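One protein chain omitted, others in place.
And now, subunit A:
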Amino acid sequence: MAGLELRNVGKSYGSLSIIKGLDLDVVDGEFLVLVGPSGCGKSTLLRMIAGLEDISDGTISIGGKIVNDLPASKRELSMVFQSYALYPHMTVAKNLAFGLQNFNVPKAEVQRRVEEAARILQIGQLMDRKPRQLSGGQKQRVAIGRAIVREPQLFLFDEPLSNLDAELRVQMRAELASLYNRLGTTMIYVTHDQVEAMTMASRIVVLRGGKIEQVGTPQELYTRPQNLFVAGFIGSPKINMLAAKVSRSGGAATIAIDGMPAFQLPGLATGDDALTLCVRPGSMHLGGGDVQTRGKIILVEYLGNETLLHVALSSGQTLLVSDSGRSQYRSGEEVTLGFDLADLHVFDSAGQRVES
């Protein structure tokens, strides 16, 4: 096992900069998830850690040793690919053993590790099959098995579940989490799926445009997003965003939002007078809250355990309200909706979090 340090790491192709001066510390034994929209550089960063891409700037250290110039095979890590990358002409057993044979691991030891991985992943009955005879989930298990047998100090996962159907994805997510608990090895996991990130990570790194937007535990990201991008990216259904104007008289700040009555926001730590106020759909109240307004339900989405109401304000803006699965509201109904000041996330005109 080993920790990982990125210092001012950059990657560019010609004049195009993909990763920009990135600093990150991954603690030994941590499950770190890199998440972000497509093109944010998360897979590139993972491939740089793996040694499959050159590093243009900065240093990457694994276990305290700088690995910039170390080939992938010497970095003592394993990687699970999105496509599984199983050798199609080899049986499952050979796929598992192939990597070990390169490192001159004694035959008996190869056998032991392959059997151990097969037992952990419950693929013992598949050992003589070729990849084409396996289902997606089985292939994914073999791919993970191939990573396990190496007994690496660092596991890298590149969107490993994105080729699986929804049900299998949930199942494999749980299996990966329990595998992590069992092995305790440092894992770095790339995904664009925030649910995967939230459910599995010890810490999440949100990336955008090759830069880190925020690093934190899933709870920190959800409850205290540091900027507007993270607030919008983390959490499903998506957070409500309201453009607000601030007027100050004395020490008090009065907030004006189109389609809502003005209200006072005490302790606002910014001089900015154009803010964005965000409230999660789950923090919206129907018929209550510190700040209230009227709106018309234009769409009702029944999701089983919850019902999502799309409510249009008089300004034309639509807010999402999460109600219980037993919600009786109908489309077209007029409702009173509101929120508590304590549930507000406030961001300045630059999109940075403002404490209130």
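Worth a mention:
Please note the rule applied: a contact is a pair of C-beta atoms (placed from the backbone, for glycine too) under 8 Å apart; a residue touches a chain by one contact, two chains touch by 3 or more; residues count from 1.
We adopt the following convention: contacts and distances are computed from a predicted model.
Taking the options "Cytochrome bc1 complex cytochrome c subunit", "Glutamyl-tRNA(Gln) amidotransferase subunit A", "Carbohydrate ABC transporter membrane protein 1, CUT1 family" or "Na(+)/H(+) antiporter subunit B" in turn, only "Carbohydrate ABC transporter membrane protein 1, CUT1 family" matches the UniProt protein name of the chain that is not displayed.
Of the candidate positions A:Gly3, A:Gly29 or A:Gly99, contact with the unshown chain belongs to A:Gly99.
Residue-wise, the contact with the chain that is not shown comes from A:Arg150, picked out of A:Lys42, A:Arg113, A:Arg150 or A:Arg280. Among A:Ser12, A:Thr59 or A:Ser83, only A:Ser83 touches the chain that is left out of the view.
Contact with the chain that does not appear here is found for just one residue of A:Val9, A:Ala50, A:Leu164 or A:Leu221, A:Ala50.
Where subunit A meets the chain that is not shown, the touching residues are 50-52, 71-74, 77-79, 81, 83, 85, 87-89, 98-99, 102-103, 130, 132-133, 146, 150.
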